[in-house]
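Removed from the display is one protein chain of the complex; every other protein chain stays in position.
Note that the chains take the letters A, B and C in the order they are written out, and that residue 1 is the start of every chain.
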Amino acid sequence: MSAASFLRKLIAGGSKGGVDERIELLLSHCNALLAESGEYASMAIAGQALAVYKALDERARQQFFDILARDYSPAPDVVARAAEAYREDPSPERLEALQNEVEPRRQELFRRLNMAAGGTAALVGMRKTLLQGLRAHPQWSVIDADLRHLLRSWFNRGFLRLERIDWRTPALVLEKLIDYEAVHAIRGWWDLRRRLENDRRCFAFFHAQLPDEPIIFIEVALTRGMSAQVQPLLDKGAPVGSPSSADCAMFYSITNCQEGLRGISFGNLLIKQVAEELKREFPHLRRFATLSPIPGFRAWLEKATFNGENAALLARLKDPAWHLGGLPEDLPKLLMRVCAYYLLRAKHGKEPLDPVARFHLGNGAALERLNWMGDTSEQGMARSAGIMANYVYWLAEVEHNHEAYFREHVIAASPAIEKLARECPLPAPAAT
Amino acid sequence: MSAASFLRKLIAGGSKGGVDERIELLLSHCNALLAESGEYASMAIAGQALAVYKALDERARQQFFDILARDYSPAPDVVARAAEAYREDPSPERLEALQNEVEPRRQELFRRLNMAAGGTAALVGMRKTLLQGLRAHPQWSVIDADLRHLLRSWFNRGFLRLERIDWRTPALVLEKLIDYEAVHAIRGWWDLRRRLENDRRCFAFFHAQLPDEPIIFIEVALTRGMSAQVQPLLDKGAPVGSPSSADCAMFYSITNCQEGLRGISFGNLLIKQVAEELKREFPHLRRFATLSPIPGFRAWLEKATFNGENAALLARLKDPAWHLGGLPEDLPKLLMRVCAYYLLRAKHGKEPLDPVARFHLGNGAALERLNWMGDTSEQGMARSAGIMANYVYWLAEVEHNHEAYFREHVIAASPAIEKLARECPLPAPAAT
Amino acid sequence: MSAASFLRKLIAGGSKGGVDERIELLLSHCNALLAESGEYASMAIAGQALAVYKALDERARQQFFDILARDYSPAPDVVARAAEAYREDPSPERLEALQNEVEPRRQELFRRLNMAAGGTAALVGMRKTLLQGLRAHPQWSVIDADLRHLLRSWFNRGFLRLERIDWRTPALVLEKLIDYEAVHAIRGWWDLRRRLENDRRCFAFFHAQLPDEPIIFIEVALTRGMSAQVQPLLDKGAPVGSPSSADCAMFYSITNCQEGLRGISFGNLLIKQVAEELKREFPHLRRFATLSPIPGFRAWLEKATFNGENAALLARLKDPAWHLGGLPEDLPKLLMRVCAYYLLRAKHGKEPLDPVARFHLGNGAALERLNWMGDTSEQGMARSAGIMANYVYWLAEVEHNHEAYFREHVIAASPAIEKLARECPLPAPAAT
Partner (left out) sequence: MSAASFLRKLIAGGSKGGVDERIELLLSHCNALLAESGEYASMAIAGQALAVYKALDERARQQFFDILARDYSPAPDVVARAAEAYREDPSPERLEALQNEVEPRRQELFRRLNMAAGGTAALVGMRKTLLQGLRAHPQWSVIDADLRHLLRSWFNRGFLRLERIDWRTPALVLEKLIDYEAVHAIRGWWDLRRRLENDRRCFAFFHAQLPDEPIIFIEVALTRGMSAQVQPLLDKGAPVGSPSSADCAMFYSITNCQEGLRGISFGNLLIKQVAEELKREFPHLRRFATLSPIPGFRAWLEKATFNGENAALLARLKDPAWHLGGLPEDLPKLLMRVCAYYLLRAKHGKEPLDPVARFHLGNGAALERLNWMGDTSEQGMARSAGIMANYVYWLAEVEHNHEAYFREHVIAASPAIEKLARECPLPAPAAT
C-alpha cells in the first residue's frame, strides 16, 4: 500500500486519530523529494520537508514514524522475486536490481533530506526523538536501522576533526560542554574555567555538518602520580600544576554529546588519539589512565547474597551517611574485595556487567587499581559506594588486550585486583 | 568461495599469473579490516591496506578488482533464503538480516578504508582507475556500483562547500584549475590571472576530505549584453570591465575535476548557487546565461544526408580552412539552421543528442541564441563549426523548464531558434 | 649627571634607601639596549629588561621612574646650543641635530623595549602604573608625555581593528568584557549572554600587539523607538526582539578598557564606525542614539542654591529611598528642569561640566531627551537622581555639530530640553 493510498484510507475512515493535514503535507514533500531528479530543487524541497517536520507535535511525529516504518519498507514479494532472479543468474545487473529493492525508500529519503541546509543536524535530532520512543514503538526499529546505517557512514572517522577545547574556544561551544557533561557535572563557568587551565586538557570531535556541536569530549588532568580521588580534580581552588612536571595523563570524564548518534562509537578513537596528541606535546608522560566511576556496583550489590557477618557489615550501607563518622575496620576491606569481584566476575553475557568496565576493557585498557573514597559526591556514594577505578592504557598492550577481550573475553587486570577478587567471600562463578 | 580459499587455489595451482604476494598481503589486510571491532585499530589497518594498494602496478590492480568483484559479492543462495524468510515474516529483524546479506562485503570494506587518513581521496582515485578499465572488465561494474553508492552519499550536497576562487586563493589550488580546465584550456598563469580579474568570477565546490582539491568549478564573465564570442573573453589583453555596469553573468566554462566522481552530478547545483551568489553581490544583473560549445554538431553533421545544393555547400567544410577567406553567402545561413535542427531535433533516446544541451536543458535553462563564429579556435571549428550557443537561466522559469524537460521531454527554446530549426532543409523527425 | 654616575653616588652614599641591585640591573639593561646596534640582540635585551621591570615591587618602580625622569631627559645646555645653531643656520642637518638632542633618551628606550615579545602590552601596563602615581610624583609627567606620544602613534586609527563581539567570541575575551564593563556592571555570564543576543550588538577595537585584549567596547540594543529606561535593557528575562523590526540603535554602554591608554581617544571613532556598520547591516535603522548616565548631576546639585519651596522639595533627596513610595507632583518636574539646566548651563571651562555630555556633544551628537527614572539602580539614583539622557547621532549633522561645539561651544539640544532649562528656577549664567 502506497503512502498516498494509506493516507486516503485513513482520511476516508474519518478516524479522529487520522493523519492530519500537516502530515499529509510532510508526506507530499517526502514523495516529491523522492521523485525529484534535480539536486537544486531537491535541496529546496528537503528544506521545506524538514521545516514541516520540525513544527510537528509529539503525536504527529509518532504518526509520521508509523507511516515511515510501514510504507517505506521494501515489499516482501518484490524482494523475493528479485532474490530468486539473482539466484538464477548472479549477474551484476540482477545484484543491483536486488539491492535497489532491498534498500528501504526511507534510506534514499533520508539521504535527500540531508541535502537541506542543516539537514544532518535535523536527522541526528530525528533519530534522538525516535530512540526516545523506540521502546514503546518497537516497529520503528526499521527506521532506526536506516538512520543508524547512514549516520555511521557520514560520521565515519574520516569525517571527524579532533579539536582542542580551551579558554579560547567560542563561548557558544563551551556552553554546550556545560550542558552536556554527563560524568561530573560542570557547576558553572568558573568550574569549566578551572577544567581548562594549563594543567588540564580537553579535546572533542567535531563534524563539518554540525558546526559548534561537539560530538564527544574528554577531560584530562596532567598530574604527578595516578590520581586516586576525583574531588581534588574538581576543586576550583586547587593550585594549577605545571604540565612539564606531570608524568600521568588522567582521563577523568568522557561524554557523548549527541543522543541521536547513540550506538555509533567514538570513545575508543578519541581516547587513543588524545593519548597520541598528549604524547606529542609532553613526551615525558609515562602513564595514560582513567579515574572512572563504577556505576553498576551498588545496584548489583543490593542483589548479592552474603553470609551473616558480612551481611551485617554491608547492612550499614542502608544509612545514607554510612561513610561519615567512624567505620568498622573490616568494611572498607570487604567493599574493596566485593567491588573487585564485581568488576572481574559479574557478567552481562560474556562481558563485564559494569558498562564503564566494558567500555575501557573493550578498548584494550587494563584495570589497574581501586580507590577507596575516590568519589564522595552523592552520586559517587549512591552508585559506587565511593569507590573509583583506574584503567590504564598501556600503549604497547592496548591492541593485544583489545583482541584478547573480544576473542576470549579475557579481562586485563593488575595482580592486586586479581587478589582482591579472590579474597571476596562470594563464590567464584562456574567456569563457562 | 572465500577470498582465502580462492587464494589457496590460485597459489596451489602454481600459475605464474597467479595472485602475487602483494595481493595476498592486501587481501589479508582487507579481511583483517572487516574482522576488526575497534575503530582505532581499523584506522591503522585501513592505512596499511591503502598503502599496499597504491604500490600495486596495473596488472596487480586488475587482479585485485577481479577478486573484489568475485569474492566480495553476496552469495545468491544465502540471499534467496533471507528474502524467503522476509516474505514469510516481514519483521524488522528479518528485513535487517536480509539487508545484511544483500549488501556486498565490499561496501563495508570501502567504508572502513575511508577511515584511514586520506581514505576518501584514495577511494576516489580507486574509482577513477576502475572506470578506466570498466569497458574491458565489465564484471567490475558491481564494484563501481558500491563505490558510486558510497561516494554519492559522502559527496551529498550537505557536505560540499561553495568557495570563490580568486587571486588570493593558494597557488596549490590555482595550479589545479590550470590542469583540470576542460572547456577552454588555460594557457598559463597569466591566462588564469585574467580570468580572475575584477570583471570575472570563479567558484568551486570543495569537500572537507579532499582539501585543496576542487570538485567542480565554473568561470563567469560579468558583461554588458550577452556575449556572442568566446575569444574576447579569453583575450589576455582585453580591458578589465567594471562589474557594476554589467547586466549579464556569462558562464563560459564549467569543469568536473574528479574522474573518480563521474556520474555524481554537481553542475546543476553549482550553476544555481553561483547565480544566487552573484545576484546577491550584483543585484542589478538581469541575465544569467552560458556561452557554450556544441560539441557533437560536426560529428552528427558528417552522417546527415543533404540534397544537391546544400550538400555542395557543406562539402566545403572538408577544407580545414573553410572559414578563412570569403564564404558563400548561403553557407552561414544553412549552418545556423542545421545547427538549430541538431539541437532541437537530434535525439539520444528522448533527450537531445548534444551532451551540453542535455546538461543545460536538463537543468532548466532555455536555448536562447546561436552565435556564428562564436569559437574560432581549432577545437571550436572542429567540433561545432565555430558556432556557440547561449543557454539562459531565467531564475523564475528554471524549475518549470526542468520539470517539463524530464516529464515531457520539452526543450525550452527561443522563437528565433525554433524558426531556424523549421527552416532547416532536413525533414522533421516523426512524432514519437 | 649620567645614570651610571647617579648610581655610583647613591651607592657610595651608602644610603639604605639607595638604588637597589635590581634597579641597577634594570638600568644596565636599559643602557645596553640604547647602545645596541643589532635588532636581534635588542629584542633579547628588551625582553630581559622588561622581565626585571615586572619583578620590581612598588617602591623599586618609583625609584626607576624617578631615574627615568631625571636622567633620561635632554640636557638643557646641549639643547640650547643646538637650538642656537639651528637659528644661525636652519639647515636640514642642524634641524636633525636639534631634534636628536630634544628627544628624551626615554623615547628611544621605550621604542626599543617595544621590540620584545609582549613589549607593547608591557608599556601600556607601565603607563598605567605611572598614571596611578602621577599625582603624588608630578615629576613623572615627562615620562608620561613620552609614553603618551609613542602610544598615540602606535594606537593610531590605522592600526586598530573593529571586531564584532558575540557568543562565538573566545571566552578569554568575553571574560574581559565582564571584568572591564564600567557603565552597567555585567553580573555574570548569563547577563553577558543576554547582551549578545540577536537583538543586541557589541563591537570592540583590537590592536595586533594586544591580542585578546579589547581596547574599547560598546554595547548596542536594537529597539523599536528610542529607549527611555536602562533596566529593561539589562533584564535577563526580556524577550529577544527581532532586529529586522527595529528602527533605533541604542548605545547604552561604552567602556575604555586600558587604563594605560588614558587620554588617547577611541570613543568618537568607535561610535561612528559602529553606526556605519549597523547602517550597512540594517538599512532600515532610522536613529542612532545613546541611553546615557548623567554622572555629575547629583554632585553639582548638592552645591546649587535654591529658594525656599524648591529647596524643600529637593531636600527630600537626602532620603536614599526618596523615589520609592509617593512623590510630590512637583518634584519630578523640578528635577527634570534642573537637570536640563545642569547639562546646558553648568560649565567646566567653556565645555559642559558633565563628562558624558562633553564626550557625546564633542562627538557631534545632540542632546535629545531626558528620561525620568531612566536608571533606578543604586548608582543611577546616587549619581543622576535616576535621570538618563538620550544623545542622538544624526549622521548628517554630526560633523556640523562637532565643529560648532569646538569652535563656538554651541550645545546642540532639542527644543524640549532647551525649554526645560529655561524653566529651571536657577538664574541663567552671565553671557561669556
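Criterion: contacts are C-beta pairs under 8 Å (C-beta built on N, C-alpha and C of every residue); 3 or more make two chains touch, one makes a residue touch a chain.
Values in this document were obtained by computation on a predicted structure and should not be read as measured data.
S.K.: Mind giving the shown chains that are in contact with the missing chain?
M.R.: If we consider the entire complex, the absent chain touches B, C.
S.K.: Given that one chain is not shown, which residue among C:R111, C:R127, C:R200 or C:R287 touches it?
M.R.: C:R111
S.K.: Among C:P76, C:G237, C:G349 or C:P427, choose the residue that contacts the chain missing from this document, as touch is defined above.
M.R.: Checking the options C:P76, C:G237, C:G349 or C:P427, the one contacting the hidden chain is C:P76.
S.K.: Pick from C:T129, C:Q209, C:Q231 or C:T255: which residue touches the chain that isn't shown?
M.R.: C:Q209
S.K.: Among C:Q132, C:S153, C:N198 or C:S245, choose the residue that contacts the chain missing from this document, as touch is defined above.
M.R.: C:S153
S.K.: One chain isn't shown here. Among C:R22, C:K272, C:R345 or C:R358, which residue touches it?
M.R.: Reading the full complex, the residue touching the unseen chain is C:K272.
S.K.: Counting contacts across the full complex, list the positions on chain C that touch the omitted chain.
M.R.: Here the touching residues of chain C are 37-43, 73-74, 76-77, 79-80, 82-84, 86-87, 90, 92, 95-96, 98-99, 102-104, 111, 114-117, 119-120, 138-139, 141-142, 145, 150, 153-154, 156-159, 161, 208-209, 265-266, 268-269, 272-273, 362-364, 398-399, 402, 406.
S.K.: Just checking the interface: what residues of chain B touch the absent partner chain?
M.R.: The missing chain touches chain B at positions 167-172, 174-175, 188-189, 193, 212.
Definition applied: only the chains that are shown with their structure count from here on.
S.K.: Centroid of chain A to centroid of chain C, CA atoms only: how many Å?
M.R.: 52
S.K.: What's the distance between the Cα centroids of chain B and chain C, rounded to whole Å?
M.R.: Distance between chain centres: 61 Å.
S.K.: Taking each chain's centre as the mean of its CA atoms, how far is chain A from chain B in angstrom?
M.R.: The answer is 40 Å.
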